[in-house]
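Take a look at the structure set out below.
Only a portion of the chains appears, each positioned as in the full assembly.
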Amino acid sequence: MKIGVVTFPGSLDDVDAQRAVRIGGNEAVALWHGEHDLKGVDAVVLPGGFSYGDYLRCGAISRFSPVMAEVVEAAQRGMPVLGICNGFQILCESHLLPGALIRNDHRKFVCRDQRLRIERADTPWTSAYEAGQEITVVLKNGEGGYVADEATLDRLEGEGQVVARYLDHNPNGSLRDIAGVSNERGNVVGLMPHPEHAVEDLTGSGTDGLGFFTSLVEAVLA
Amino acid sequence: MSRVVVDVMPKPEILDPQGKAVLGALPRLGFSGVADVRQGKRFELEVEGEVTDEVLAEVARMAETLLSNPVIENFTVRVEETAEVQA
Amino acid sequence: MPEDSPQPRVSALDTVAVATDDPGREQPWSDLGLKADEYARIREILGRRPTSSELAMYSVMWSEHCSYKSSKVHLKQFSEIPQETPAGKMLAGIGENAGVIDVGQGYAVTFKVESHNHPSYVEPHQGAATGIGGIVRDILAMGARPVAVMDPLRFGPLDAPDTHRVLPGIVEGVGHYGNCLGLPNIGGEAVFDETYLGNPLVNALCVGVLRHEDLHLAKASGAGNQVILYGARTGGDGIGGVSVLASETFDADGPAKRPSVQVGDPFMEKLLIECTLEIFAAGLVAGIQDLGGAGLSCATSELASAGDGGMHVELDRVPLRDSTLAPEEILMSESQERMMAVVEPGDVEAFMAICAKWDVEAVVVGEVTDTGRLEIDWHGERVVDVPPRSVAHDGPTYERPFARPAWQDALQADAAEALPRPTTGEELGETLLRLVASPNLCDKSWITDQYDRYVRGNTVLSQPSDSGMVRIDEESNLGVAVATDCNGRFAKLDPYTGARLALAESYRNVATGGAVPLAISDCLNFGSPEDPDVMWQFAEACRGLKDGCLELGIPVTGGNVSLYNQTGETAILPTPVVAVLGVIDDVTRRTPTGWRAVEGDDRGESVFLLGE
């Protein structure tokens, strides 16, 4: 499959996401924020980083990039979209996902290996996992605290839109330990931790993150 | 040139880690009598020409779409006023 | 303007013509840190008094920081070390923005460590952040993609109130700027000692990778080539000092207040990196220089001095953040995130297009000439006309007196053997606990967890390993490793041996990771060179480094000297930080730090002790 990885000004983990896409057995297609062009890809990854320096609010300025108009439209049609870290923030700012991400409760950037539980294994990005499976991937963020009002949180839990949850230790003050959520349809997933840094034994925190990049094929074959 | 100020504050029900940290630090620095602190953002916009109602409405739209995130923040728009104590 | 303005209003621009006509004007050379003989020498070089713009340039370029006037005579001996590494000839050495070494397979690596000590004391976050920003631009200017950073840090005691002011800001500044650039932080140091209390050390290291053919040098050659300034706009940053010049030309109520601190914009720097690499890849650069300390003064004079002709610059074309800046201030501004490139006329358009793609502002500010002079105009009037070499490379050199301190023998005689020893098992246990709990030895993850060590996906070793290691080729698994070390307490006891120990430790740390050490960069942090005791420490450390490098067969590729690190009369511990870089053919064969269980073998790994 062809998976697009968008580069915004200030994207950092775009090369890593491309590598993970390749290691996952798919073709990585570089997409540029300034073009209204998804180059015929089957799915899109919005990578991590500090797009526009994270100035104003994380993702607030990138959301208005030309390419995002296309991503929003494609997502509404059902195209799989994965936002990692800064990409998650952009998806929330674009209103493709509910809630928002705020400064970590301890107010520091944190980089660590984080244990997660995959809560939902029926999205196109998580079908390689079992529901309830526990994995360890890299987490690194300064503004990763997931917040939404109580009603929204209850709805997310009720509808099964919580995709991943922090285990052992909540690293950023996210409400209900939420590490990732999806939209109602399940095709758009936002994740604060970085599965693309857990695809090789040599670098990062092991290979537990690979499933996010192999799921798509399985989803299609299934 | 006129100055329009947009204040953006976290909604009361939303956690404000920065405000909380300030609140926690005050007594350690010997300050008492502050019951709560919220930290938000202040934008000073220099706009060309006079500040008409239209300009204010335009700024309100900027505030709503770009400067604030309505999920977690409220905003206020005003024409700059002078302050009481200046550093 | 008020009639009773207390400052004499010197309205006319101080041009070369004015300087010739009005040779007797009093100039504030002393406030700018120049000595009487240095000022006299400038007059001699120019055959007249300098204009205020020229005075600004000379004063900053002849400062200790830029001219290495106290250290040069000692650094010279590093060139006695053969200029080649165990892997071959050095591709660029001392004198360039950073040294470049061959690591095989067509790859070259450049690395350098620099200090940003004083700014980090004044404004910890921004000082440390701009320290990272500055070293990254140095590496970029060589034609390399920056791939990792490291941060050797020194602070006062952990429980001192000023450490609580300084440390969080510095760590946050290093972290934020590096994280925002997407450069993994693969190691560093965090050392605590009384002597750093009023004078923390923030050293910053960057490693970059390039193909041999991508090497770029800082020189302006080829008359007619265009000089392009690109990146951030120029503001009044870091020019506290020259304001004495500018204030002469302003009214009392003019914009006299100029900040001495610089604020960094890592997002701008990230754009600058990607933009510059794309420009390199398109082959559009004939020469390039980053703007760091001394800003345009340094970039224009160094480019012109290293080139084959001269340079003409129209200073009023420089995009400004603050329109009230005077020419002297523009020349001295240390605004961050700027670069200067020399580009053939036919390539300018393509150059500009790439800058536009990355939203980076770029302006042609001048051109290379065949006059042999650096000529700078301000709105059509000449304000600078100097031989560039006299500014950039032929600054003053001092043979500062140095002598073994009178207290050195007593210090050495006061050996550890005289200290009380734990005698019972209980005391021994207590001592052990005290040791492992000491800030200098304990786990550093409270610092390193604030740094992204994974970004770019090539980090093979980082904290808590002895060295940082990154993969530079995903196909062949070629990689490089770097470690930085220095024990200032050893260096104080014996600076010669201390420097050798710093080198040996760093060398070992690279080797134990599985890499072959190839070359070093160093950051020599010392007290005041005007103190013969300190100068002796410095001289001894240089001699030690040279001898150590000779014995190990590795060259010094470059580095940085930071003097005047002291609080009142108390100098910091002599701190010659040594960074060793090594190469490893196959990073999958790296050796991580720590005991590991062998899978399927419950006996685990065997343990050997090497050496005596």
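We call the chains A, B and C, going by the order they appear; numbering starts again at 1 in every chain.
Note that in this section a residue touches a chain if its C-beta (ideal position, glycine included) is under 8 Å from a C-beta of that chain, and two chains touch if they have at least 3 such contacts.
The structure presented is a predicted model; accordingly, all values stated were derived computationally and were not measured.
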Chain-type multiplicity across the complete file: A x1, B x2, C x1
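By our rule, only the chains that are shown with their structure count from here on.
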Graph class of chain-chain contacts, one of line, ring, star, complete, other: line
Chain A and chain B, separation of their C-alpha mean positions in angstrom: 30
Centre distance in Å when chain B and chain C are each reduced to the mean of their C-alpha atoms: 39
Length of the line joining the C-alpha centres of chain A and chain C, rounded to whole Å: 37
Complex contacts: residues of chain A adjacent to chain B: 56-57, 60-61, 64, 92-93, 98-100, 102-107, 145, 147-149, 173, 175
Parts of chain B lying in touch with chain A, wherever the complex brings them together: 10, 13-15, 17-18, 21, 66-67, 69, 71-72
In the complex, chain A residues that touch chain C: 9-10, 12-13, 15-16, 19-20, 34, 49-50, 52-55, 108-112, 138, 140, 142, 194, 196-197, 200, 202-205
